[in-house]
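Below is one structure, written out as structure tokens, with a few remarks after it.
Left out: one protein chain. Kept in place: all the others.
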Amino acid sequence: MPETLGFIGLGNMGEPIAANLLKAGYDLRAYNRTASKAAPLAKLGAKVVNHPAETAEPGGVVITMLADDRIVEEMSLPSGSFIEKLGRGGIHLSLSTISPVTSGRLAEHHAKHGVAYVASPVFGRPEAAAAQKLWVVSSGPGAAKQRVRPLQDAIGQGTFDFGDDAGAANVVKLCGNFLVASTVEALAEMLTLAEKNGVSQKAMAEMIGKFSPLHAGYANQIAHRKFDPPGFRLTLGLKDVRLIMETAESSNTPMPMGSLLRDRWVSALARGRGDLDWSAVALNAFEDAGLK
Amino acid sequence: MPETLGFIGLGNMGEPIAANLLKAGYDLRAYNRTASKAAPLAKLGAKVVNHPAETAEPGGVVITMLADDRIVEEMSLPSGSFIEKLGRGGIHLSLSTISPVTSGRLAEHHAKHGVAYVASPVFGRPEAAAAQKLWVVSSGPGAAKQRVRPLQDAIGQGTFDFGDDAGAANVVKLCGNFLVASTVEALAEMLTLAEKNGVSQKAMAEMIGKFSPLHAGYANQIAHRKFDPPGFRLTLGLKDVRLIMETAESSNTPMPMGSLLRDRWVSALARGRGDLDWSAVALNAFEDAGLK
Amino acid sequence: MPETLGFIGLGNMGEPIAANLLKAGYDLRAYNRTASKAAPLAKLGAKVVNHPAETAEPGGVVITMLADDRIVEEMSLPSGSFIEKLGRGGIHLSLSTISPVTSGRLAEHHAKHGVAYVASPVFGRPEAAAAQKLWVVSSGPGAAKQRVRPLQDAIGQGTFDFGDDAGAANVVKLCGNFLVASTVEALAEMLTLAEKNGVSQKAMAEMIGKFSPLHAGYANQIAHRKFDPPGFRLTLGLKDVRLIMETAESSNTPMPMGSLLRDRWVSALARGRGDLDWSAVALNAFEDAGLK
Partner (left out) sequence: MPETLGFIGLGNMGEPIAANLLKAGYDLRAYNRTASKAAPLAKLGAKVVNHPAETAEPGGVVITMLADDRIVEEMSLPSGSFIEKLGRGGIHLSLSTISPVTSGRLAEHHAKHGVAYVASPVFGRPEAAAAQKLWVVSSGPGAAKQRVRPLQDAIGQGTFDFGDDAGAANVVKLCGNFLVASTVEALAEMLTLAEKNGVSQKAMAEMIGKFSPLHAGYANQIAHRKFDPPGFRLTLGLKDVRLIMETAESSNTPMPMGSLLRDRWVSALARGRGDLDWSAVALNAFEDAGLK
């Protein structure tokens, strides 16, 4: 019989993930900083609680899906947190995109309370989350990973296990995001080259659509300047690029393409495009080439 | 009834393409600088000739698939070339990966002899050519494009028309190659980041394989250091990168990612890796990060 | 009559600076974490103390010259620190190369204790410090700057005032270091280009020596591969480059040349060159070009 789970963080990603866990038959104690956002989930049967620690029960599982490293730490590290409530035998299943360094720090902290830390970031946008089509990455202690596997199965279409290291799954997630971010910049430069040589960006994007769905989506957004409303905000993209580059630096890994991405994203932010879709970073390439 | 075609250039790509035209029922007069390489095609029924101009008949079609801009020009521009033999109503169907500037020059030259120039570079490796699975790009005068369409259909699985401009199809081809080259560098940096943070490159490549065949192939080659024998020689990759950047410069298009690619490929050449597969450019990222 | 000063940090730079203050007639209470390093200064008349807080007297001046932001904060922020001992009317004259953000934090903290913070990083190596040839930058509250001006005059050949903002002088220092670091990389690439084209690096360096002493020094070190013993360790150079780039990021300033410098320095560290002179970063350019 499925256990009762804690769930902290009901944002664009957290909410559909939590909903899928409810559908899979789990009971949920859910917490969100902005309480009003928890209402839809309550309708689906979740018990909404007023303090993150109330999501936990001794020896249980709490899932977090939060915006950044700082918030995960603020939720997890102070005394009286849900980690202490979990105690011996508990598991913190951490879905957030955070740095492997933070995961390492959390794992070490949790271990002192007998709690296992499983890093488990996911690939996919809110639509994929809703459709239970996420791809899940997993790393941490073997027994804990085994216990949370049904939960991962309930929210995604497949899980990749990257071993015991607390931060490994985060590294994989950041690597994946790096590939996507570099694709956006490559498409931007490529479509700029096309237009500067008299080839229609839209025709180009249409052709790309025959080959690769990933490329097609971004190529279309860029070619048609569809940056608003954002599918994924530029500020969030910059957060990810920064996490990648922090991880690169802390591991003495030079990444010239990563550096280029950072410069591009920082420039887009400096030009006031933080609230557009992150593919609006393409405007840098257009402007550098004198395109309107 | 299919016409008799001329075909110049029976290299890794040219030979299987010519073979498919023979299979489709066309008669072929084929020429290759190194005559011995024409033997397999002769067995399939091609008439091998000793001078490029002999491939042509007045008002006919000659197809070229050659190594670089210079050779295409040497074959096409001198007096007595196959272009003059083609004369009024003839078509030069140019499959080579060359610069749009060269295509423009050829189109202008050919027009003086009444010959139409159709740029028609192809996407795909020799295996795809053999399997009639190339993707074909096409640009040039409308009537000429219409006349060569059955030939394009006989060698590929689809053709994209990019209008009248002589060089447009070349721009599209270079844009495509740019996307692929940038993917190689992105994978190299990403796999370096993984390994420097304790994540196996091979496990990473395996996961990527679930998502994208394009990425998977290169990720595997890089993770397993399979650079020899080359699928596509690094020197040829550098040729393409240079064509991209020449086109960028002649159109005043800054491409910082393109600049990075050029520096990486030039470095790989300077380090003596010209005969390896072009994914060996990944060794730069490894060495920069102190990996063995 | 000169006041009694506190001085914390007697490293390569701190010691000759402190010595010049003694020569100028100031009494000094000096502290260094490794006490033995304080011996030479004691001989010159400094009173060596065992705890940083003992360097301070109420309303006095304490000068710090420390390795990085973290150490300055550890010395300054905890309760019982020299700041609390200084109290109302005191001044913290901070010579260290740290980030403007840290200076801002220190200024805010100090203000609560009635202590004025004057950021005052210096340009010049230990030899220049010994010769009283440093160039000094200064920013902070006007009255405090006026009071410490004689001290700045005693250690340098000139002081530049950059206004009230706590971090302004640090920004100026980082900008200066950025110019020098970019010169090192420019020389490295330029000397590589020379050698790859048959021009002697040594002859080139000799010519450069006729024009610019700054360039000449580095050009010579690079051309003659004189990286050991280090004049300025590569790890310290990387520290500075990182401070520059942190400041760039926190102010949303894209710096592609800065990104290149960071990648180069990180690579040099990853290749095990952290203990060489920072001009050994040139080896990256050599190796990329296939030079031995």
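Note that the chains are named A, B and C in the order they appear, and that numbering of residues resets to 1 at the start of each chain.
The working rule: a contact is a pair of C-beta atoms (placed from the backbone, for glycine too) under 8 Å apart; a residue touches a chain by one contact, two chains touch by 3 or more.
Note that the structure is predicted; figures quoted are calculated from it, not measured.
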Q: Tell me which residue among C:Asp68, C:Asp153 or C:Glu189 touches the hidden chain in the full complex.
A: C:Glu189
Q.
Touching the hidden chain in the complete assembly: which of A:Glu15, A:Asp165 or A:Asp288 does that?
A. A:Asp288
Q.
For the chain left out of this view, which of C:Tyr26, C:Phe162 or C:Phe227 touches it?
A. C:Phe162
Q.
Using the document's contact rule, name the residues of subunit B that touch the chain not shown here.
A. 242, 248-249, 252-256, 259-260, 262-264, 266-267, 269-270
Q) Can you list where subunit C touches the absent chain? A) 100, 135, 158, 160, 162, 165, 167-168, 171-172, 174-175, 178-179, 182-183, 185-187, 189-194, 196-199, 203-204, 207, 210-212, 214-215, 244, 247-248, 251-258, 260, 285, 288-290
**Q.** Footprint left on subunit A by the chain that the document does not show
**A.** 256, 263, 267, 270-272, 284, 287-290
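In this section, only the chains that are shown with their structure count from here on.
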Q) What angle of turn lays subunit A on top of subunit C when you fit their CA atoms, given in steps of 5 degrees? A) 180
Q | Numbering shared by both copies at the subunit B-subunit A contact, with half separating same from different | A | same
Q | Inter-chain centre distance, subunit B versus subunit C - centres from mean C-alpha coordinates, in Å | A | 54
Q) So how far apart, in whole Å, are subunit A and subunit B when each is placed at the average of its C-alpha atoms? A) 38
Q | subunit C residues counted as touching two or more neighbouring chains | A | 256, 263, 267, 270
